[in-house]
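The complex appears here without one of its protein chains, the remainder shown in place.
And then subunit A:
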Amino acid sequence: MHAHAAPLVLPAVRFAGVVRHFGAVRAVDGVDLAIAPGEFFAMLGPSGSGKTTCLRLIAGFEQPDDGHIEIFGETVEGLPPYRRAVNTVFQDYALFPHLSVGENVAYGLRVRGIGRADRDRMAREALAMVKLSGMETRRPAQLSGGQRQRVALARALVVRPKVLLLDEPLGALDLKLREEMQSELKGLQRALGLTFVFVTHDQSEALSMADRVAVFNEGRIVQVGPPEEVYERPATRFVARFVGSANVLEAREALALGAPARPSSLRPEKIVLLAPGAPVPEGAALVEARVTDVSYQGPVRRVSAVTGEGLALTAAVPATASGVMAGATVRLAVPAGAVRPMGGEQ
């Protein structure tokens, strides 16, 4: 499978037909992938979709059963983790409990035979970068979850990897810390110009941090693209449902809403709740539906409703909207262009 034009830059990570199975389970089932240098790349999918195995294949903890993996043009099949210029931030941080914070960060330098004075200085600099100056002598057990995460980050970055791998980096943090770390990771990635590859099952995390998102399902990549594209134009039913829980419409249902007769997706927040007597916007399709369920979600209410024809729709309407309760009949407008056709059948 060769592209017509040679790529302008060597991909940081390239997968060609990579397969990895565990017994009868095909955890990774023919993945092709090219991650550009300096890219913030997200691998998004439910658990068991193969995203973590792909990360472990890059790190070298797993070896492919078939296919080819390159890191900056270098073939890495058969190379152990300690011979690869990639480093990992582990989901449980994996800090060494018997070493101090400073010794943890200096560990990679120590096994490379760098002298104590140099590695102490470099560890100090790395800890300053993640805003943990002065914590060198603490034990990992004395740190909070957020601080441990930063130590893990400093420990991975201090050995200057070409690619940084992050396994569910924000999974164990509470909401406020998570938002803080999101912008910090993004800032760090931009400042260092490094390639970051991260695995997550949280679509909002993937959409907000990544330059590009690969959506995994059942060991395959079902869609790759910038967050806007993946969100706005889901390629398959799975992507539509998994990323932002879109409404999935059959061909005839799309046709009924004035769109081409093809399987399509419709984002809940695109559906407009019309006040009683309000005019239908230009070009929009009007649907009358009976509300079956309402859930309050802070800024919005998620309204589930069924039309007379049996079409079930979920709409996200402003939380301030009145008259929305189970059993009520509402008027919903679906603007032209909100119904997006999908290709795949998956």
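The rule is simple: a residue touches a chain if its C-beta (ideal position, glycine included) is under 8 Å from a C-beta of that chain, and two chains touch if they have at least 3 such contacts; residues count from 1.
By our rule, contacts and distances are computed from a predicted model.
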| item | value |
| --- | --- |
| Protein name, per the UniProt record, of whichever chain is missing from view ("Putative spermidine/putrescine transport system permease protein", "Indolepyruvate ferredoxin oxidoreductase", "cytochrome-c oxidase" or "Electron transfer flavoprotein subunit beta") | "Putative spermidine/putrescine transport system permease protein" |
| Listed residues A:Val13, A:Val28, A:Ala42 or A:Ala59, member touching the removed chain | A:Ala59 |
| Per the touch definition above, residue among A:Thr88, A:Thr236 or A:Thr314 touching the missing chain | A:Thr88 |
| Subunit A residues that touch the omitted chain in the full complex | 59-61, 80-82, 86-88, 90-92, 94-98, 107-108, 110-112, 139-141, 155-156, 159 |
